[in-house]
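First the structure, then my questions, so here it is.
What you see is part of a larger complex, with each chain still in position.
By written order: A, B and C. Residues from 1 in each chain.
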Amino acid sequence: MSEVGTDDIGSWFSPEELAVIRRRMPILYVDAIPVRVDADGVITAVGTLLRTPREGGIQRALVSGRVMYHERIRDALARHLDKDLGPMALPRLPVSPVPFTVAEYFPTPGITAYHDPRQHAVSLAFIIPVEGDCQPQQDALDIDWFTPEQIIAPEILAEMVDGHSALIRTALAVTGRLL
Amino acid sequence: MSEVGTDDIGSWFSPEELAVIRRRMPILYVDAIPVRVDADGVITAVGTLLRTPREGGIQRALVSGRVMYHERIRDALARHLDKDLGPMALPRLPVSPVPFTVAEYFPTPGITAYHDPRQHAVSLAFIIPVEGDCQPQQDALDIDWFTPEQIIAPEILAEMVDGHSALIRTALAVTGRLL
Amino acid sequence: MSEVGTDDIGSWFSPEELAVIRRRMPILYVDAIPVRVDADGVITAVGTLLRTPREGGIQRALVSGRVMYHERIRDALARHLDKDLGPMALPRLPVSPVPFTVAEYFPTPGITAYHDPRQHAVSLAFIIPVEGDCQPQQDALDIDWFTPEQIIAPEILAEMVDGHSALIRTALAVTGRLL
């Protein structure tokens, strides 16, 4: 789950306040899996954000972030897709608010397939076809696209941040692309 | 459920053969609800095919038709959307093969909300955003678009062919547009 | 959405703290629609909690409540079902964490079909078959069961608290019981 920037938090809570809340109630997130699809709707590629964390190495993530107060889920999705893929990505937002899976990130590992040491987050996850041009923003070095076959390679999944490899595999299973 | 033209049948079974089969096994269909969506993915309009049946009056229908031998569900969807909305409709085919509902049409009324006097048909139903220009084809007089509020008016739903009003209401419920 | 008792809040936040948080971030809820099903899995009845609010009259509600810190969604469901239907209700918890709909309750009416003057709540809604004996708990006078045909009567839906009539209609649509 991606690091939330201070400006993102600051408009609502101080970092100290948010730190307290994060240890006392579940935080609502959205996760988006950016995909390229062919004319038949078949997923041809999955997009990942490439980052270099402070502790070194590289790390890949999906689009992910908090739902803000008085924000609809589809608006939170649109905002985070815009923030991470740039304004020309042309994402197709879902017609239904029902996620393909619900990822429950716990600070304690092993309760679910999802883990976030900072908080208890509950994320509604969506597969989002993007039709336009995606450009890395902010802290991302690049946006890499992998075919379904490539992305489930252990060495690629191993680069994903906590839980995002489980999200990708679930998305491929749900769409019939997990062979 | 729309009348299937002879040419559609003829390539596989004679009308007599199909008539026999239709009384002895369930026939697999796809139903598509064509919708217009705004940039946020919210449904703004639902499309219906306007027809004048031989027995007089007018009738509205969704896009509907059989799945052929060795045809993928998404290919059947693409074929029927093209056949009913024209080649410029630009439908967004679903990334997942899971329908939003399964409509079981029985020749006997009252078993489900769906009824088809000709056959036992099982239809996988999908909500399909269309982005391009839709033109009535073949036996349709026109394609009429209604807002979600307009289409659930009893006089419009009453014009729908058997079961298609239940499909529309289910689609609006699933997408959060049934208020 | 049901009133949350002080003891439910007190273990985590003071009422003042929660009041502040409720105006600044979305609160995660679960909604459960208790149903009776026949041997085929068809819904035969929907359960509602009958209450007499302080302002007079009667009010009906579904099972609803917050997800607590470090609590799985299925544990939150089990806790609220137990709290509202009693320990002998024998609810069948879902095998999947994916809700049948996501209800976004806004303090401002009209943004979605769901409204909660106290807060911005996002609720994952589940249809829960119950097999055992249900007894009203705490502030509920009774648990009333209605057939799908009865519960969509305007006078019954009018007694439901904000948004719960939309939840019931969506649940009946999704399960093929909205005729």
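By definition in this document, a contact is a pair of C-beta atoms (placed from the backbone, for glycine too) under 8 Å apart; a residue touches a chain by one contact, two chains touch by 3 or more.
Everything quoted here is computed from the prediction, not taken from an experiment.
Of the identical chains in this model, 3 are shown in place, and the full complex in the file is built from 4 copies.
The definition used in the following text is that only the chains that are shown with their structure count from here on.
Same-residue interface: chain A and chain C share over half of the residue numbers found at their contact. Counting C-beta pairs in contact, the chain pair with the largest number is A-C.
Taking CA atoms, the transformation carrying chain A onto chain B includes a rotation by 180°, reported to the nearest 5.
Using mean Cα coordinates as chain centres, the one most removed from chain C is B. Rounded to whole angstrom, the centroid-to-centroid distance between chain B and chain C, based on C-alpha atoms, equals 34 Å. Chain A and chain C, compared by their mean Cα positions, are separated by 29 Å.
Contact of a single residue of chain A with at least two other chains is seen at positions 72, 97-98, 100.
Those residues of chain C that touch chain B in the complex are listed here as 101-102, 112-113, 166, 169-170, 173-174, 176, 178-179. Listed in rising order, the residues of chain C touching chain A in the complex are 12-13, 21, 23-28, 67-73, 97-102, 104, 106-108, 111-112, 120, 122, 124.
Of all residues in chain B, those touching chain A in their complex are 35, 37, 39-43, 72, 74-75, 78, 92-98, 100, 127, 129, 174-176.
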